[in-house]
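One protein chain is absent from this view; the other protein chains keep their places.
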Amino acid sequence: MTEIYAIILFLVVLFLLLGTGVWVGLALMGVAWVGMELFTTRPAGDTMITTIWASSSSWTLTALPLFIWMGEILYRTRLSEDMFRGLSPWLAKMPGGLVHTNIVSCTIFAAVSGSSAATLTTVGKMAIPELRARKYPEKMVIGTLAGAATLGLMIPPSIALIVYGVTVNESITKLFFAGVFPGLILASMFMAYVAIVSKTSSSWNPDMETGMSFSEKLRNSRFLLPVLILITVVIGSMYGGYATATEAAAIGVLGALALAAAQGSLTAGSFRESLMGAMRTSAMIALILAGAAFLKLSMGFTGLPRALADGIAAMELGRFELLMALLVFYIVLGMFLDGISAVVLTMAIVEPMVREAGIDLIWFGIFVVVVVEMAQITPPIGFNLFVLQGMTDHEMGYITKAALPMFLIMVLMVFILIWFPEIATWLPDNLRQTPG
Amino acid sequence: MTDLRKTLDFLYMAAGVLAALCLVAILALIVAQMVARWTGEIFPGAPDYAGYAMAAASFLAFANALNHGAHIRVSILLNAVPAGTRRLLEIWCFGLAAAVAWYFTYYAYWFVYWSWKFNEVSQGQDATALWIPQSVMVIGGGLLAIALTDNLLHVIFKGEHRIVRDTVDETFEV
Partner (left out) sequence: AEKWDMPMAYSASNFHSENGVTFAECVGAGTNGEITIEVHPGGSLFAGADIKRAIQTGQVQIGERLLSGHQNESAVFGFDSVPFLAPSFDDSEKLYDAAKPKIEALLDEQNLELLYAVPWPPQGLYFKKEVNSVADMEGVKFRSYNNTTSRLAELTGMLPVTVEAAEISQAFATGVAESMVSSGATGYDRKVWESLTHFYEVDAWLPRNYVMVNQDVWADVSDANKQAIMTCAAEAEARGLQASKDYTQFTMDGLAEGGMTVQPAGDALMGELREIGATMTSEWLEAAGDEGKAIVDTFKAQ
């Protein structure tokens, strides 16, 4: 019974604080504090500082501001223009036109960065102005960005998969391989959706790019060279054993600076602006992460996520029913927690259930990542929604609606994963480590 | 009064610049660690120092980010209500946020005090006395609390807060 009261109370306080316009990070701290005061006898203030210090001074977190800084530098170069010049001849004639550049760029950056927020800020900063200038429907621009940026968590490297792998003791290498095809398939599904809408929507009439011959297209592709070099260097540094996934972010910043210098857009002024911009954006995300860390702790003390997971365990469901129950469970939890916290808090109960049902834990990791991705774009607490709000000045409601189709596509993706598990398991099963 | 105003604005700005320098420090530390490894050297404690710089970059930037409108919130209701109600709502928002920030700062202070009192040292290879890096929580949290209170007083006495959206973001409005 306490659980029901706890749930209702958390929800009421959360909606009250967020709804009246209290800053998200501070609102989360407020909710967590109420939970601590009402449901535990432990000192709220001390636990708050312990957990916030631990989460905000973490080494793995350093990749986040660096990737954001990289995005800020690239945004001030000609790179975005160049990327559009290189990609647009190929994508412009496709149904859906340049909106595809959103998805393609996110997919490419997902292979560089391990987080969804970094992917979103990098691509968003470059793509939004370009697409707006060409009069693409705003909702499509925002929605596809919100959805496709979550690929940062699925396509390796991925912070979410590292956390999951460590929690359930599965091979992170295998999990990374498992994420490749589902990531690409999800990206194609987003693109297919864009194509369909472009053909059926009456409000779809962006400025058309002029036609080009094949050789012209090919010649224009040289503009993609800088981006490709940057990505090759960052990914190469990781897979070549020169840098860990965290360190690769530093390589990305150096590469972006080199690129900017080569293009002549690196001035003292642009350097300072990029740095101050990165400082503010990462502070915004850090404040929310601090609040989320305290909320996670408070939820942990109340035992709420675990009680819910226990409830599911008690139902003793079959394989498919179990997956459906978990899907609903994580969607609901993902509304209020960031996806990674939801995984950490519940895996102790969920893991044995899943193992008992004979579900492959590598496959389940991909299932979990899709669900974590959904949590990024569901209100009231959805990281990509927050970041996009900061970036575009649109209201949460508007961004949520824009992202809803992407959410539904992810739900469809879950079913595709259930029907064709080989999408996730084939690559890790067949790709052994190269020796040496 | 103008002196206080100038001092506060200088503090918000200076903390922001320090935070930005911490981002550069993170970059330098990580690059140094990689180069050390490639050349067969060691840089003991580099990940720990990078972690402290990460915390400093975040906490010192909070107040600056607030004044530049970088921290986000749900403003549907704020935009929908008439001016008078809006002012009351802003007082509630700034008041509550300031309370949370002061609460945070108070406990952060005692946390750091006990780290100092217990001589708590880092468990990593850096073996840093932890109260030093942890102090950024008190300074940054305190500055955020001051900035929120500053804005709260402005809403109460002048009717408007002092948050100005960053010019960088306006480039999106092309």
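Each chain carries a letter (A and B) given by its place in the written order, and its residues are counted from 1.
Criterion: contacts are C-beta pairs under 8 Å (C-beta built on N, C-alpha and C of every residue); 3 or more make two chains touch, one makes a residue touch a chain.
All values reported here derive from a predicted model rather than from experimental measurement.
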Listed residues A:5, A:239 or A:415, member touching the removed chain: A:239
Touching residue (missing chain; options B:46, B:93 or B:148): B:46
Sites on subunit B contacted by the missing partner chain, in the whole complex: 33, 37, 40, 42-44, 46-47, 114, 118-125, 127
Contact set of subunit A toward the excluded chain (per top definition): 40, 42-43, 46-47, 50-51, 54, 59-60, 157, 162-163, 165-174, 176, 238-246, 297, 300-301, 303, 344-345, 347-348, 351-352, 433, 436
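Rule of thumb we're sticking to: only the chains that are shown with their structure count from here on.
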Averaged-CA centre spacing for the pair subunit B and subunit A, given as whole angstrom: 24
Touching residues (chain side subunit A, partner subunit B) in the complex: 17-27, 29-30, 33, 45-46, 48-50, 52-53, 56-59, 61-62, 65-66, 69, 128-129, 132-133, 242-243, 246-247, 249-251, 253-254, 273, 275-284, 286-287, 290, 380, 386, 389-393, 395-397
Subunit B residues within the subunit A interface of the complex: 16, 19-20, 23-24, 26-27, 30-31, 33-34, 38, 47-48, 50-55, 57-59, 61-62, 64-66, 68, 70-79, 89-90, 92-93, 96-97, 100-101, 103-104, 106-108, 110-111, 133-134, 137, 165-166, 168-169, 171-172, 174
